Structures are given as C-alpha cells and as structure tokens.
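Note that one protein chain is taken out, while the other chains of the complex remain in position.
And now, subunit A:
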Amino acid sequence: MSILVIAEHDNKALNGATLNVVAAAQKIGGDITVLVAGSGAQAVADQAAKVAGVSKVLLADDAAYANQLAENVAKLVASIGSGYSHILAASTTTGKNILPRAAALLDVSMITDIIAVDSANTFKRPIYAGNAIATVQSDESIVVATVRGTAFDPVAAEGGSAAVEALASAGDAGISKFVSEEIVKSERPELTAARIVVSGGRGVGSGENYHTVLDPLADKLGAAQGASRAAVDAGFVPNDMQVGQTGKIVAPELYIAVGISGAIQHLAGMKESKVIVAINKDEEAPINAVADYWLVGDLNTVVPELVSKI
C-alpha cells in the first residue's frame, strides 16, 4: 500500500487538517507520501517532513500552485497519482475543490468525507446531512477520498524525519487565474480545530448583538465562534463562520448553541460534539433534542450571567 496525502497549506505553514489526514492514512496502513504543491513552499515541505508517520515529502514548487487552483494542482496530482494505491486530502474547501477533479483525470470514482476506515478499501461516510452513515467499498484501482478531519485524531506534528524530494511541475493548465482573496482575520482559535465553540443563530437578533452578547463568552472560554446559516444569511457574521452541512463540520469538546433552533442542516455540522449546550427561549426547539444541557431563557440575560459565573 502506498498512500499519497495532499498537504493543505498557505505556502508558509502546514494546515493542521493535514495531520488528521495522515492519521486516517495510518489506519489504512502503508507508506505515506505527502505532496506539497505550492509557490515558495520549502518551509511547508520541511514541516511536513517532521510529521510523525510520513516517509516521504514531494515538493512541487511553481508559481502555478501559489493559490491552489484546482485546474493546476489536480493536473499535478493526476500526473503522479497512478503510482499510489490511495490518494487522500482533507475535506476542506481546498480538498473538495481539487480531489474530485484529480479523480476524474485518473478515471476513478471518489469517496467524500470519510469518517472511519473499515479496511483498505472500505470506509464509512455520512449521507443525508449526517442522518445516515453509509459503508462504502471501492473497487477502483486507486482509492481517492477526502477525510473528515474531526473524525480522526491528528498525528504529532513533530518526530518524523522524512526526506524532501523535488517534483517537477506539471505546468499551468492555462484555463484559470487567481484574481483576489479576502481572508477574514481573527484572534480566536480556528473554528474546526477549537476545543470550545460558541455559536449564535437568528435568535441573537443582529450582528451588533451577536458581538455584544457572544464575544465576552467566547473570550472567557477561549472559544472559537460559529453561526447558523440563518445568522449568516441575515448578515450578522461572515459566511466562513457557518457551521452545518453546507458550512464547516465541527466536533469540539463543548459546543454552546445560542439562539439556534437546530435545523437538520445545522445539526449535521455539530452533532458529533462531545458536550452540547443549548440556550434558547423556545422550549420546543429541535436543538434541545441533541443537547446534553439546555436552558430555556432570554439569551440577552442568560449569556451575560453565564459569563459572570464561569
């Protein structure tokens, strides 16, 4: 078995999600090679070489890979992919953008969002917004899959000593161009990796209220902040904070849902959390059915009181 893991990075540092993918690769078993496709990404390759369990790092350094354009990275992955039994990437927007394209270039089917490894070709994955779990067997020559990070404990970022090899660029496909990027800056922990997440929904009322009520709670707990789709659509917070089937999937130790009713699509993004707390004025809210502790009350008084008591 030889497994190719596509590293996720910003040309400066390796994204933590890659460590979860390496963990999934270890469950499959076999030699693990990490591909770093980037521009000026030597530091990322050096970091990847130190990751526990990695036996080789391939560095393809070319301006064509600077912004992870799927047209270019998938072309590179497909050019070397047939030498591997498995190709894995994180189930992030980057992984989901690139990997299906690479799979089609290799003429193989792909499995999205695996949450468990049953054997080298059999995996579990959620379907219907997490309301069913399918066990899927791949009869393809190469197993191509994205890995749901929260389902696998990350491997250690230090301790490995893989060799870094340069890989020739597959060139620019010439059909797409990066124009611009707008990254939301935050001092808080990253949503998908946070130990505690505080999320607000439509019930918080406004963007201003979201911050006056929830910021102190998140500050006090050192938590990341999330939101339901309703809160994002109403313009309270930017869309990269959305937790759900169509947003981010989180599984923190503690998830505090404030003013969130608990639609199916939201639950799909957070119901694997260890402990769920719901604060809602509606006694009948569906969120209460998945919550470990739920408190019925006005969030504008309950949350400040909570902040003062923890």
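The rule is simple: a residue touches a chain if its C-beta (ideal position, glycine included) is under 8 Å from a C-beta of that chain, and two chains touch if they have at least 3 such contacts; residues count from 1.
As a working rule, contacts and distances are computed from a predicted model.
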Omitted chain, identified by the protein name its UniProt record gives, among "3-methyl-2-oxobutanoate dehydrogenase (2-methylpropanoyl-transferring)", "Electron transfer flavoprotein subunit beta", "Folate family ECF transporter S component" or "Multicomponent Na+:H+ antiporter subunit B": "Electron transfer flavoprotein subunit beta"
Identified contact with the non-displayed chain, of A:Ser2, A:Thr93 or A:Ser206: A:Thr93
Omitted-chain contact residue, chosen from A:Ala52, A:Ala74, A:Val117 or A:Ala224: A:Ala74
Sole contact to the chain not displayed, among A:Ser82, A:Asn131 or A:Ser206: A:Asn131
In subunit A, positions touching the absent partner: 67, 69-71, 74, 92-94, 96-105, 107-113, 122, 126-140, 173-184, 192, 196, 221, 229, 232-233, 238-240, 245-246, 248, 253-254, 264-265, 271, 274-277, 288, 290-296, 302, 305-306, 309-310
